[in-house]
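Before I ask anything, let me first share the structure, which is written out below as structure tokens.
For this view, one protein chain was removed and the others were kept in their places.
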Amino acid sequence: MSLSDLVLNLKVILPIAVLVLWACALLIIDLFIPAQRKGLTALLAALGLAVVLGLAVAQAGRQESAFNDMVVVDGFSTFLNVLFAASGLAGIALAYDYLKRTGMERGEYYTLLMFSISGMMLMAQATDLIVMFLALELLSIPLYVLSGFARPRADSEEAALKYFLLGSFSGAFVVFGIALVFGATGSTALATVLEVARNGAANLTLLVIGAGLVVVGLGFKVAAVPFHMWTPDVYQGAPSAVTAFMSVGAKAGGFAALLRIFMVAVPSTSAHLWLVFEILAILTMLLGNLVAIAQTNIKRMLAYSSIAHAGYILMALVTYGLPTTAPIGVAAALFYLVAYAVTSFGAWAVVIALEKAEGKGLELDDYAGLGRKYPLLALAMAVFMLSFTGVPPTLGFMGKFYLFGAAIHGGFVGLALFGVVTSLISAYFYLRVIVIMYMREGDPEVSADPWLKFTAIAAAVLTVLLSLAAGPLFNLAARATLFLN
Amino acid sequence: MVPVMYYVILSAILFIIGALGVLIRRNAIVVFMSIELMLNAANLAFVAFARQYAATSGQLFVFFVMTVAAAEVAVGLALIVAIFKTKASINVDQINTLKG
Amino acid sequence: MLLSEATNAGGNFSLVPLVVFFPLIGLLLNIIFGGRLGEKAIGWLASLASGLAFGVAVLLGISLIGSHGAGVTVPFLDWITIGSLHLQWAFRVDTLSVTMMLVVGGVGTLIHIYAIGYMHEDVRHNGDPGRYRRFFVFFNLFIAAMMVLVSADNYLMLFVGWEGVGLCSYLLIGFWYDKGKDGIGNAIAGKKAFITNRIGDFGFLVASFLMFKFFQPLAEGGVFSFDFDSVAAIAPKVASPVILAITLFMLLGVAGKSAQLPLFVWLPDAMAGPTPVSALIHAATMVTAGVYLVARSFAIYSLVPAAQNWVAIVGGVTALFAATIAVAQFDIKKVLAYSTISQLGFMVAAVGMGAFVAGMFHLVTHAFFKALLFLSAGSVIQGMEHGHHAVEHDPLLRRKMKQNERLGSTHHFDPQDMRNMGGLRHRMKTTYWVYLAGALALAGIVPWAGFWSKDEILAEALHLNPAVYWLLTIAAFFTAFYMGRQVIMVFFGEPRSEPAAQAHENPPIMTVPLVILALLSTFGGFLNLPFIHTFTHWIEYTIHPAAEAAEAGAEAAAHAGPWYMWGGLNLIVAGLSTLLALIAIALAWMIYTRRVEALKSLPAARRPDDPLRSMLGPVFTGMEHKWWVDELYEFLIIKPYVAISRFLAEVIDWKFWHDFFHDTIIAGGYRGLAWIFANPIDLGVIDGIANGLAEGVRGLAAQARRIQTGFVRNYALSVFVGVVLIISYLVFQLR
Partner (left out) sequence: MNFVIYPLTLTTFFPLLGVLIILFLKAEHKNAIRWVALLTSLVTFGISIAVLAQFDTANPDLQLVARAPWFQIANWTVHFYMAVDGLSILLVMLTTFLTPISILSTWTAVEDRVKEFMIFFLLLEVGMLGVFVAQDLFLFYVFWEFTLVPMYFLIGIWGGQRRMYAAIKFFLYTMAGSILMLLAILWLGIYQGTFTVPDLIAKGGIPDAVQMVLFIAFAAAFAIKVPMWPLHSWLPDAHVEAPTAGSVILAGVLLKMGTYGFLRFNLPLFPEAAVKAAPWMALLATIGIIYGAAVSYAQKDVKKLVAYSSVSHLGFVMLGLFALNPQGIAGGILQMVNHGLSTGALFLIVGMIYERRHTRDMNAFGGLWKIMPIYGVLTLIVTLSSMGLPGLNGFVGEFTILLGAFGSEHISPWFAGISAAGVIMAAVYMLYMFQKLFLGPVDKEENQALKDLNWREIVTLIPLLVFIFWIGLYPKPFFTLMAPSVDKLVTIIQAAAAGLP
């Protein structure tokens, strides 16, 4: 590989490369930043991410592969990379004040965050199962650490250990699944897998079971039922800023891999696997929404809510074997991820703003009176809850519209019915938050941090405005379905 | 020559043993070792398939898995140590304050 | 002779909207400026409005004479036009409608004037002078609504007026809405009237639906407008069961408005209204709307003899039934109320049989004499009130009255109870004389108005429906009896209470209208004298079948009739009814003077309040209690309705549907499900399955140690179970 080739190849992964290098550099720079000025680290990290975001955006429209087709840049990856980079920025905005307040302001936080993002971005760009596995671990390992970031708080450590053990456990299934896929086709490159499978040269049994195991492993990442059980505990135990980031980033990363693998490499398994996806989707929607009702802790509630939303996105995967519907499904899933990301960050911003030290202020009852005392923040939270429910005019509604549309387009009316019915169920507990905020009297205390408020309000505005002017976003999502093989 | 399927079945058995280990053992370190066993079971399968197809990528994968496992060990052990400091125990059954 | 549809009706005809608008203007003026006007001015303004409407009616009548009875339709504005439905507010000027307008306007104006005096006292007795204006506003509103009713050119506008007068009736019955039994009795009476009328209206509505459904396809151009002419034109082409249904449903409406069986129950209670109201609305005009409706619908009624028969029977039975009740009432107005029901029965029977002219004729005369009777009764009551007032203000007399109370009458003094009256002919001379005129007219004594009209009905009945004839004849006998009883109880004998002894005559503003009405009651019958038949010819312009029948009858009478037919008058019928009336009066005289004298020997406690009570026993009680019809309805309809609606509201809708179904089944089930998922399933069931599997796995691993499960491992188990299930499914699929 000549130098010019290397440069060409590197251009494909330029955002990742910059991110990783910047993260490494920051790790060292951070050593020289005094403990009480860690805001500088945050700023530097944000700057880096902003650059990465710019680079990711600059990749728009490019369709190239590199490193022997191990990674690509295509519409799909660009879309997700932008999402990841933006999520990182949001994650920093949420963390800045929170870390200070809770006394865990350490520079590594930002570096770990950046490493995790690089894993996510790699996940979006990977077209080889080996790279994908690496990306998965790169994504996960920093998150394990971040979950335990509130050390020595017991619940944070517990969350980290649980997440770590179960994450590794499920990671093993992915590895074994990949091994079987490799055994079936003789290659780990997605394009080759597709080709071999299409030629009928693959061992179908191994391929299908391998794919099934991959579903398990990634299903864990996206918190699909029954691989979801870590979610509430980890979400609750981890520092809220981490949870916020995790709830978006990890999920999007998992879906990035799922979507690419199943759309690009193994659509031939759809005859065997669509039902698995459908049942997973239904179980996830149902259980996530039902159990959320019983929660009194907002973090746990949002955890179950995130489970439920994974269920909705899984609907898109049910149609992965239908050539006409699959692109719609992918676009819908991507759109929904954006919608979910915006809403979720907003909601977590409010949660973090209300959280007090030592994990207090996280019960639903702590939200009483918010509407009277902090009308803007409460309004924002109300918007997020409505968006989660799927009431127009919010992004959540648009996303659901798209997803259900995809399901109906694929002929899965029953699935769509499940989707709407569970949305209705979810209205109950989302509305309860609004009820408590507006219709009960209380005296909540809110952090004065401008970034939190900015994130919350910006997210609320985006949630509404992007839904009204959803055209460009729809187009982007639709273009993001152009996979490069 | 031993058919490749034998290796695969052996790796599957190892994998299941590993998984059962995770399910059954209470010591966090042993649980973690069981996970390593699962990963290595996968490695075995990779190597076997790589030999079947005479493809090096499978063997390459094994190295990656091993590296990643090492990284996981680093993180995992650190976490376990941290937990032990707080709880003076690494019994996973005692780590259950978060629930519901 | 068909009416010409005159769109640009010439001359006076185009004035017809004014019959409605004069009263409307009157009431609007009173609403807006009434606050600043004095009582007199308000009353006179209202009377003027009514009088002007009467004036317009007179002009219309003159024009009709000028046009030889040829009526016109005067369109006013389009009301509802949708697809094949085209409803207009148009006025109809023909002899029938103008007759009604004259009655409504004429009698109405007289009663307005009377009311100026009457209400002046009434609002004071009842302690709320503020209501004076309200009374006249309602009164004018009534005139307007009644004019809408009688001047309508189609069934729907008629219905507008029909409901409008019902509303006024409701408002005026409940005029003293804080009086009556438990303070709410009058309001309830008003409500009863309205709702009972609504039941009738239901019939009217259904009749109109039927009409639309079956007449519209046959209508010219497929557009149906409900107007009387087109209904009459189409009706013969429609299947007769349909017509029968229409007429019978309409009969329900008639029964409601004209207080016929089985819907008559509201009218006696309606006497809770001030007396001018009873006179105008519940005697002279509104209640006759049903009769008018049947007469208006002569074209369809004539097509179905069965319906006619039913109408006649309803009328006949009501006439007799109500007359029996009237015999045993003690409230001066209640007697008249039942008498009204009975007389309405006469009219309904008449128009039912096809004797439209006779029915209309009786309507007119009845309007005269019944208005007269009510107003004179009002005069009596007012006189009694004065007496009572005088007693209240005179300690001596009050003591005297107290003694009387101790002697027997324990009830609160009721100025309407005839048992408290007696001997008033000396104290209220004018009232006595006019009352007598009215009573004689009602009893049907030659030559008072009632004789001519009632006789005409009886004669037609004998000819058309003998069964009904006998019903009516017996009713006529009772009529004469209860009128005799009333006159004697009120005006003859000794005063039975101190107020009666102190009663005195009312001012001329009340007595002058009485005198006018008395003259009308006395000479009103001359409108349709034998041989001349002015009224018959007048109505015949409009009602043709009647015309044919009556002409045939008249010709038969004039040329080939038997000896007893005298210029259209059946001498036998006339003679018999007059004879019966005289006997009845004599009987009343015997009982209420002689017998009462005889009973005086009894100690007060054992002395019956009415000699008939001891003579008839339970029959009298039955009559006194209106044959328990109210109680029957209470038991059959009201109680069940209340119970059902309570049951629906409280049990079905709230307890079951709202609380149980929604809150328990849906919401509770929802929460329960959430709980189950949150607890046993998430932590128990999946755990349970996982545990089971784990046990099995452990058995396989020969580790028979019971191990306490921890959560992390449970989560892993959950994952593992998921894997096992998926892989099993896939393997199963692949094979």
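Labels A, B and C are assigned to the chains in the order they are written; within every chain, residues are numbered from 1.
In this section, contacts are C-beta pairs under 8 Å (C-beta built on N, C-alpha and C of every residue); 3 or more make two chains touch, one makes a residue touch a chain.
Keep in mind that what you see is a predicted model, and the values were worked out from it rather than measured.
Within the full complex, the chain left out of the display contacts the shown chains A, C. Summary of contacts with the chain left out: across A:V7, A:A271 or A:V413, the touching residue is A:V413.
Of the options A:G54, A:G405 or A:G442, the residue whose C-beta touches the omitted chain is A:G405. Within the complete assembly, residues 327-328, 331, 371-372, 375, 386, 389, 391-393, 397, 401-402, 404-406, 408-409, 413, 416-417, 420-421, 423-424, 427-428, 431-432, 434-435, 438-439, 470-471, 474-475, 478 of chain A touch the chain that is not shown. Counting over the whole complex, chain C has residues 77-85, 128, 130, 156, 159-160, 162-164, 167, 170, 174, 177-178, 182-184, 187-188, 190-191, 194-195, 198-199, 201-202, 205-206, 208-210, 212-213, 216, 641-642, 644-646, 648-650, 653, 657-658, 661-662 touching the chain that is not drawn.
Here is the rule we use: only the chains that are shown with their structure count from here on.
In terms of their C-alpha centroids, the spacing between chain B and chain C amounts to 94 Å. In this assembly, the C-alpha centroid of chain A lies 76 Å from the C-alpha centroid of chain C.
We define each chain's centre as the mean of its Cα atoms; on that basis chain A and chain B are separated by 25 Å.
For chain C, the set of residues touching two or more other chains reads 678, 711-712, 716, 723. Residue positions of chain B with contacts to 2 or more other chains are 19, 22, 31, 92, 95-96, 99-100.
Chain A contributes residues 161-162, 165-166, 169-170, 173, 204-205, 208-209, 212-213, 215-216, 219-220, 226-227, 229-230, 233, 272-273, 275-276, 286-287, 290-295, 425, 428 to its touches with chain C in the complex.
Those residues of chain B whose C-beta lies close enough to touch chain A in the complex are 4, 8, 11, 15, 18-19, 22, 28, 31-32, 35, 38-39, 41-43, 45-46, 48-50, 52-53, 55, 57-58, 60-61, 64-65, 68, 71-72, 75-76, 78-80, 82-83, 85-87, 92, 95-100. Against chain C, in their complex, chain B makes its touches with residues 19-20, 22-24, 26, 31, 91-96, 99-100.
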